[in-house]
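A single protein chain has been omitted from the complex, and every remaining protein chain is retained in its original position.
Letters A, B and C mark the chains as written, and numbering starts fresh at 1 in each.
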Amino acid sequence: MSPQTEKKIKSSFAAQAMMATLGARLTHISKGKVEISAPILPGSLQQHGFAHAALTFAIGDSAAGYAALSIMSDDHEVLTSEMKIHLLAPARGDLLVARGRVIKPGRRLVIVQADVHARTGTDEVHVALLTGTMVPVPAM
Amino acid sequence: MSPQTEKKIKSSFAAQAMMATLGARLTHISKGKVEISAPILPGSLQQHGFAHAALTFAIGDSAAGYAALSIMSDDHEVLTSEMKIHLLAPARGDLLVARGRVIKPGRRLVIVQADVHARTGTDEVHVALLTGTMVPVPAM
Amino acid sequence: MSPQTEKKIKSSFAAQAMMATLGARLTHISKGKVEISAPILPGSLQQHGFAHAALTFAIGDSAAGYAALSIMSDDHEVLTSEMKIHLLAPARGDLLVARGRVIKPGRRLVIVQADVHARTGTDEVHVALLTGTMVPVPAM
Partner (left out) sequence: MSPQTEKKIKSSFAAQAMMATLGARLTHISKGKVEISAPILPGSLQQHGFAHAALTFAIGDSAAGYAALSIMSDDHEVLTSEMKIHLLAPARGDLLVARGRVIKPGRRLVIVQADVHARTGTDEVHVALLTGTMVPVPAM
C-alpha cells in the first residue's frame, strides 16, 4: 500500500467525529486489511452494561470500509451501501477490536467482511461478524 | 399496550448510555411500533459532515428492538441477533427519525423492520431501511 | 411502463430455464412492481413436504429483479448483487406468489424488496421477506 493511501485512510478516519466520540483508533492498516479498536466507554453501553451494538457496528463497518479503501485508487472514496451484522456474544471486556477485509474487489462494488472481538487481557471472544457492500465513489 | 410494557420500554431505553451519548429520545410507543429520534450532533458525524451510519444503525436497531419488546410478555427482554441496514441516502438534516415495526412475531424469534428518515423542517428523506431478527430472552 | 420494457421483461423471464423447471409464471408487471407465481411441484419440495426455500428464493429474487428492471432504460439489464431472505412460515398451499417492488432507485444500485405468500384457496400466508441490491448493467 502506498504512503498516500495510508495517509488518505488516516485523514478520513480523523475526520469522522463519531470515531472520536466512541474513542476508536486505527490500530492496523495494510493492503486489504484494516483494524480499528475502541475501549468500551461508559457512554457506549447498552442496558445490561455491555458494549452497545452501535459501537460494534461503528468499528466493524469502518474497518470493512477502510479495507475496501486500501485497495482503491487514491482518487476514490467508499460508501457503505448495505451491511449485515450478526451479534454472536455479549460485548464485554477491556476493548473491542474490529478487523475488516476484502472478500471480492470490484470497480463498481467491493464486498467486505469484518470480525469484531472483545478483548479481556490476552483473551479474545468473537462478538460480531459483519458482511456488506461498499461502493467506490470519486473523492469529493 | 399495557402501562407496564410502556414503562418497561422507557426504563430499558433510559438505561442505554449510548442513547444519551447520541442524544436519542423515545418519541412514540404503541403495540408493535416504536419511534426513536435523534439530533445530528457534531460528535455523531462522519467524514463528509453527514450523520454517521452508526447513529442511523443505533436508532434503527433500537426502534426495531423495542417494537418487538412491545408485543412480548413483561417477563421478557429482546436481543438483536442480526440486523441488515441499507443506507439509501446521505443522512443530513435537523433530525433522524427511526420507526420500527414487527414483521412476524414468534415465541423464539421476532422478525422486525425499521425505516430511518432525515427530517429538515417538515420534509423527510428516507435514509435507511433495516431488517433483522430479535430473540426474546427471560428478563434478567 | 412502455410496451418495450414489458416485452424486455417477458423475454428475459422466458430465457430463464430455471423458471420453467420450477413452473414459475410472470403474473403481473407494472412500473416498479412485478409478481411471479409458482405451483409447489413435487420436485420443488424440501424434506418435510413444504416448498423448498430455493423455490421461494427463486421467485422472490426474480420478482425483485424485474421490479428493478421495470424502471430502467431499455438498454440495461440487472444483476442481483446480494439478497437476504427471511423465511417466516412453512411454504405450503396451492401456489407461491412473489411480489417485488423498488425501495430506492439509483443509477448505480437499486434497492428492492419482495414478499412471498403461500396461497391456499383465497387465503394467503406471508412466508418470506426478501431485501436486496440490484446492479444495472448495459444489456448484452
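One rule holds for everything that comes next: a residue touches a chain if its C-beta (ideal position, glycine included) is under 8 Å from a C-beta of that chain, and two chains touch if they have at least 3 such contacts.
Quick caveat: nothing in here was measured; it's all calculated off a predicted structure.
> To test your reading of the contact rule: which positions on chain A touch the chain that is missing from view?
Those residues of chain A that touch the unshown chain are 84, 86, 88-89, 103-104, 111, 126, 129, 131, 133.
> May I ask you to list the residues on chain B that touch the chain which is not drawn?
Residues in contact with the chain left out: 81-82, 84, 108-109, 111, 133, 135.
> Spell out, residue by residue, where the missing chain touches chain C.
Those residues of chain C that touch the unshown chain are 12-13, 15-18, 20-22, 42-48, 52-55, 57-58, 61, 79-87, 140.
One rule holds for everything that comes next: only the chains that are shown with their structure count from here on.
> Between chain B and chain C, what distance separates the C-alpha centroids? Give it in angstrom.
Once rounded, the distance between the two centres reads 29 Å.
> As a quick test, compute the distance in whole Å between the mean CA positions of chain A and chain B.
Distance between chain centres: 21 Å.
> For chain B, write out the residues touching at least two other chains, lowest number first.
84, 86
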